[in-house]
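Some notes on the structure that comes next.
Only a single protein chain was left out; the remaining protein chains are all shown in position.
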């Protein structure tokens, strides 16, 4: 029995509201249950030094949590003088995942920065950031295509992410915070809408897992990502 | 003629939505036109070392802007390794202003941290932060009084803030971004609901002002704060 | 009765000694009673990126306190790894104030950095820094005019600053440290020699003030700045 | 055909030399071909605040690369003022992986820090660090058991790690640097000697992968880890 | 011929003015020609953790240069976020040198911090800091003895320092800046008033030196320190 009463393979309610800030080229507020992330996509002309002159585009991401997005107040990273290890890991993952859905030649030599800021956290913030981040990216690309700066759509397929884990001995989909803090094994699965895998991270803290369990989690993740991609596409309808 | 078409003494539309995050003891989303700030109040048992054992309470504030709250993307302060000078100035001002409305003996030896995070900026973010911050503070105090941790209401009077400035030679109320970037003189006025002044900051960049102009701006500010206090109280109705 | 025995509208003894270091283009040691600040002006060819190629000049300021300028030793900011919030606020104020007295076109595309280092502190260091900083700036500009690098005097009018506050219920001029630590309301007033206001900062900690009190403090400030401007001009005689 | 001429499922030559520094409680120099990592284990009495008084032990890890361990000299992290994102990710992975093989109750309330310093890099440094780190940990635990500070062996099973990836369309075991820089998909597999999985990280940069390819890489990894565990045990013979 | 016209063994004019700040327990302004350093000694009750409870005293030092103490303006260390390597070296040397003249048992468990801030630099600032620092220390100790906090004089003998170097092929005493920037070999010699050596640092940049030259410089240094000790003692007369 899950704390939320959900079935083992039941995801939380997903909502994606687009166009939530007037300045960003793309933006959305994604809610996975009580996890709320504001995602914006910013188009910038400058590219990182290592691709200057290559004609290739770049997608990068940054991640942050508002101090009181969590149950007890966290110290603001701007005051502690640096981004913590967890933050750095997550934003590298978001950037890498989104790039796997992009044709960087078609994108042209420009950079899109996806900012994911957690307004309220209840588990699964990195997955929500990727899923919502893709929506913001899609909007920004649409805008560039509309004005003719990009000719061919560089977005190959939607990118979405979901967590699964072993909770109380059973494989469950879309861990919320109470489950996440109890789960001995949890994984993040990033897939494209065409079913291809981009990244799989399965990790045990104080436990281990078998290949068989790995397969069960993988099955759940495929189901979850299918639902998320539907929600992403619906946000544009 | 103001860019927005407003009258000289007309404030932007104000909206204050309370209870916007489930974790914080107090929270609101304040909108002053296109300036949107999320304010949360967090009650903490620890107090700063300089008041430990004094029996007095402390209210402090932190301020941040999401990277794409602005027209072009700003660098995230967490990645630049420190809070900029402007951020530090603003959060010191917010804390100082809110404390001026608090009876620190009645509050008891505890700390309330008010976080003001700008979701979308269009001028006047520090004033919106103070006005919204007080609403979040009021909610947190109400919660402490309800459970009996605080016996006597420590909030003397509402605290609200508004900017005024000389725009195109005329004194105007509540500068938005297009006005703010043109105004040679602008001021921030923080008042209590009982009409007492807490802080006045008038500053000229590339200009100066006379005592007479100072009085005009002050008159506008008093009008604006009266309207803001009404909005604060209405948010609890 | 003031701790120093001064009358309510009596300033401390002011002394301004120019040419105190051989390297700087302009320098002075200003003493306001026991507050001693060493001010230097350094002419630099490089300008900040945001005015490069504009033909406009820039005046900026930095502020520091020697570790034992205060009653008990302060930690050196160079060892704590950053300038504190108070330091940043003060040096922004000094730079902004001095710029208000400068015709940046006449100055030409160059930068003058005014460094204000507090040798001994007894209240009012920011005001002494502005008043002394203007003298150092005046000397550096004179030198540039003498060699013909600047043709038209870019200094519109002297800039000077004074603090006033409510001490023991009365408006007093030029707070020293014992008064400053007791005053519920204090203000810094920056004016030009021609009587125009540049910046007014009035702030209450643990108190509030009325518009009437605001006017009293303003009157004192005008008197004080007149005396300071006389002292600035006398330093060149 | 692999650049090194190895078969698809052939690992590089492994050598593990123990006791290479006189100060550390455990130490080894592990060589996976031209990748050389010095691993030390340091027993410390202090534990992190979050387990103080719990009776539980803690294993943590730090990772570094000597500036000229790489083909062109890298900037020393001590001079750039912080550990980079990649470093932080790797050392968190090493610590998490080693803890999965530890009975923290049997270990008792103490901390063992495993330092992994790359002397020479040729791909796979994080996997070599985990495999060598476990050997250093084993030695330190043996020493604690010998003197009676630990009664029951807290090391459940050896922990070892290997990378696999898709190189030129084929699944290959133990990527060296030339393969790693070309591989579109690579994974790190951390397993215990008893076959249980601890962590699986599969990641695509500029590519994607299928569930079938995932299974192939997993098969290779199981083969590789078996060989590594044999080498770990042989190091103590 | 020396740029200043001094004889080979002639020191610059030395002046030591005591009691220059009202807050510090000891203070002086030392001038060695155009090198001016403000030295203060601050008595503090807290001692560093490594001597807590030992009954021993500690003397430490910090060193800084005002931004325009030099010919062209230097960046303020507080803004660059850390003390540079040269600063750290110098302040470690000052502290070590002064401690060599102190009986730490007689001093009692307290700390005296000597701050040396360079107002104007013209070569030899570290030596002037040591010589002036001892005067400030002497004053602070005298004050502690006067009130009975210290019973037995802990200052064994005065400590003073002088630089010597090979300039244009000749050994010269007390290098000023024009000599220092040309000298291939220069040394700092710290001695006690009783003739014992505390520290000798001889260093060649783009040159080397012989044992014979080493002896010549040593002879000059002994002469110079004798004169400095006389000036130190005269400052108290």
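In this document, chain identifiers A, B, C, D and E correspond to the written order of the chains, with residue numbering beginning at 1 in each.
What we mean here is this: contacts are C-beta pairs under 8 Å (C-beta built on N, C-alpha and C of every residue); 3 or more make two chains touch, one makes a residue touch a chain.
Quick caveat, the model's predicted, so the values are computed rather than measured.
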item: Touching partners, among the displayed chains, of the absent chain; value: D, E
item: Contact partner of the left-out chain, one of D:87, D:142 or D:216; value: D:87
item: Identified contact with the non-displayed chain, of E:99, E:143 or E:223; value: E:99
item: Chain not shown: contacting residue from D:21, D:54, D:170 or D:210; value: D:21
item: Contact with the hidden chain (one of D:69, D:129 or D:163); value: D:69
item: Residue numbers in chain E that touch the chain omitted from display; value: 82, 85, 88-89, 92, 96, 99-100, 104, 187, 192, 196-211, 214, 218
item: Positions on chain D contacted by the hidden chain, ascending; value: 21-24, 27, 34, 38, 40, 42, 44, 62, 64, 66-73, 76-79, 81-83, 87, 113, 115, 117, 119-121
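We adopt the following convention: only the chains that are shown with their structure count from here on.
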item: Co-neighbours of chain D and chain C - touch as defined; value: none
item: Between chain A and its twin chain D, rotation from the CA superposition, multiple of 5 degrees; value: 180
item: Distance from the mean Cα position of chain B to that of chain A, given in whole angstrom; value: 33
item: Computed distance of Cα centres, chain E from chain A, in Å; value: 59
item: Two or more partner chains touched - positions in chain C; value: 82
item: Chain contact topology (line, ring, star, complete or other); value: line
